[in-house]
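A protein chain is absent from this complex, but the other protein chains hold their places.
After this line comes subunit A, so read on.
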Amino acid sequence: MVKEIEKTGLPVVHMCNLVPISLTVGTNRIVPTISIPYPLGDPAAPQEEQWKLRYHRVGVALDALAADVKEQTVFKVKI
């Protein structure tokens, strides 16, 4: 799906946990998430921490859409 969207020329960022699979499939902009069942917020963590993490990673994803990348890129996240 990511590739079909990108084929139209729309920049797309894949937020996923299985980064190696996304790379193998050929995704160009990737932002890692923390798990499969809860990509952007660990239910065991306090609400505030979950929010911080989600806000941060979505921000990284937005910056990825605006980044002029030349090759497949996995963007770094701080939290």
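Operating definition for what follows: a contact is a pair of C-beta atoms (placed from the backbone, for glycine too) under 8 Å apart; a residue touches a chain by one contact, two chains touch by 3 or more; residues count from 1.
Keep in mind that, in the parts below, contacts and distances are computed from a predicted model.
**Student:** One chain of this complex is missing from the view, so tell me which of "Imidazole glycerol phosphate synthase subunit HisF", "Glycine reductase", "ABC transporter ATP-binding protein" or "2-oxoacid:ferredoxin oxidoreductase subunit beta" is its UniProt name.
**Tutor:** "Glycine reductase"
**Student:** For subunit A, which positions touch the chain that isn't shown here?
**Tutor:** Against the left-out chain, subunit A lists 1-18, 22, 24-26, 28-29, 33, 36-41, 43, 50-51, 54-55, 57-59, 61-62, 65-71.
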